[in-house]
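Only one protein chain is missing; all other protein chains are in place.
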């Protein structure tokens, strides 16, 4: 039984608390939060104790921590927890600073402790089925990948300002999805971005709509489309053309009801946002973490994956700013 | 080159005129109509002559006639044309009177001339693909057939009064579709009907909504649903459960555009009515007729098929009236 | 906090145990089973005690029991639990004997305690969305209802023999769905059944494929199709034609992946069976029970609903046997 400390008690921490508690081989032992009352509340609901982050990391009976705090604390907590001998599952991104993330990567590697980054979409039943079909050779060799990833509505501009920008905050999931499906890092990254949804986002120095093209050493191409606003709901699709066919992972819908009237044929919208769409993926992600920690096998998503996605975000940001393709190697150093 | 006389110059005759003219091995030679000016008009459009029905039937250079006149003249014209040695393609139904249709069947059989009944839906690309899949064993043995057939809007009550009733006028196509797919006549027919769409239709002695269940000697079952009103368009679907799967022929849509908004996901409606939906089937029907006549092979739909569908309509009418299942053999005699 | 006794510790009891435990206002207090070791096991998993059924019913601190035992004990346990003052949620059917169910209905009514029957499909997100759209007038007045309900594979013939037959064992869910959507009991019931899937089922006196037509006092019609075998998975669809449109609740699919190859375009199959498809409905069912018990409101599905569905199964069984439509009033007495 893996005893787990949960760092952070916000909304996504609640999702993780359920996954940890429901898993037959893990147990939620303690919760901490910047606001102790939040930790108290979550602890009460799940029958564990509220403690400080320091106490949790120092407790030798706790085998793993799940980091669900604000982004600016991720690197530090990964370092502290691995130094204390714990296995870590940390929410994405590793850090907004690529250099800081690299430092964290080195420090954690030195401890030899396993660190997994929470790219939960890899565990979405649709995307994992798509990858399984690809791996099974069902469409031959991959050639052209397309990822569509639209949020239902933009966050407040105040959030945009501290988010690190669309490429680091939002498209980072899609960079990891590209890595998951293409199986290697791209060579070049070309980005265009615009603030066509809301000029305030542009005024804040960010973009709200972007297209990024990735090229690979063997000639494959990937294209990622992001928009901060799709009024019909969370649009999360992947499509992959191969030498022997096409794989598409389409949206999940709110229900299967279809209504035909004189006005047309209407079906339900996509599930509204990430909690609705990706809820099953959090449980699967946690199960994969527990199993890898228990067996000592390689984690399905590593800290290296987190750093790679961040490097791609860095390259895309530069490309969009300078209007030139950027070689990933320039960023990775 | 098959020279063809077209009897009737109404809307459906126009559709047939195009099919006859476009076929490389048939030529529209003459047109007649109860209103000679209609015949003149159609003849002018297709570069042939307007003549009387009698002249057309008497003309030995004309090898085939297509009967697209009013239903009450079908039997008589089939008899006259076959007696004159012509091949005949006659619009459904053979007759509203089952006895009259049987007499016509005997008379035509005595001439040895081929007579095809215009059950055009057999030639619809979707239904014929479904049947081909069934015949190819793709779902194993057929077990349970469902036919949904809804018109977009009811005809005027004045038409209803002379139509012979829903089972003879509308469901007759579905009876033939059942025969086409099940490959034999049913044993029993149970019908329920109601005038839930328009009480005026009930007052005129007819129904506007009906469900008919057919049973077969080997245990298979078919169910047919008809409604005179589906405000979203012409709803024409078939679904067949077999021992190894399910086949469904779905509606044709007006276009493939899908619109997702905050109000939902909207696609196009089914094509509006039979001309839009079944246009391709008329050309395929005519091609099948021309080929069978040219090669002397059995017609893909025969006068016997027309009489069988009519017997089923007769049985369904009785069943709905008397609220008991009716054995088809009671009607067929 | 509602303290709940769970009678039965089989597979479906496990599903209910999760629902009871996860609900913030209910608590699983005790479990019993015919085989005490099964109760012990389930109790251990959910941190409650294993007791005898008698002890649970006698415990005044337990406010509600959930009956998930074998069908032949349902009536007796409903009577005992209501007599002991408890609220009851009992799995369907009330009883295989319509007379016994009626007696149970009377006895339970005399206690004034609420009894809900586990027609979980009413709580399926798709069917409940369909009903909500209907109730909201989105397709005008209902006219023609179609329910398709196919199991993935037939149960063993040994089960068939004690099941009460397809109409009581399987179609009973669809009878309740018809009642749920049409809002009143039908007037006549016409059934045809056959053992086209497996002649052994016919030899055991049952059918494996059936079509039932229901008529209503206001002219509406419903048709239910059942098959014990759909090799592609659990096929659970509803479609309702109204004066202003059509509502369809389609199948849930295993995932949204679509694969296009030279062989065609392939999507995932429907979820395999009832646990996969209806899992969300069990939690919603329990939540509705807890809320109704807490507020004293009418239960969303009552014992009367259970008895009505059973009467319809009784009528359908007679109709299929005697090949005549049966008036429901003949059965209801």
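Per-chain residue numbering starts at 1, and chain names A, B and C are given in the order in which the chains are listed.
What we mean here is this: a contact is a pair of C-beta atoms (placed from the backbone, for glycine too) under 8 Å apart; a residue touches a chain by one contact, two chains touch by 3 or more.
Keep in mind that this is a model prediction, so the values were computed, not measured.
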Omitted chain - touching chains that are shown: A, B, C
Candidates B:61, B:158, B:255 or B:298 - the one touching the absent chain: B:255
Omitted-chain contact residue, chosen from B:268, B:287 or B:324: B:268
Listed residues A:103, A:192 or A:287, member touching the removed chain: A:192
Of C:60, C:112, C:156 or C:264, the one touching the omitted chain in the full complex: C:264
Residue touching the undisplayed chain, where the options are A:58, A:135, A:203 or A:231: A:231
Residues from chain B at the interface with the omitted partner, ascending: 125-126, 129-130, 133, 138-139, 244-252, 254-262, 268
Those residues of chain C which, in the complete complex, touch the missing chain: 230-233, 253, 260-270
Touching residues on chain A - with respect to the absent chain: 143-144, 146, 148, 150, 188, 190, 192, 194-197, 209-211, 213, 215, 218-221, 223, 225, 227, 229-232, 235, 241, 243-246, 323-325
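Simple rule for what comes next: only the chains that are shown with their structure count from here on.
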Whole-Å gap between the CA centroids of chain A and chain B: 57
Shared-contact residues (touching 2 or more other chains) in chain C: 244-246
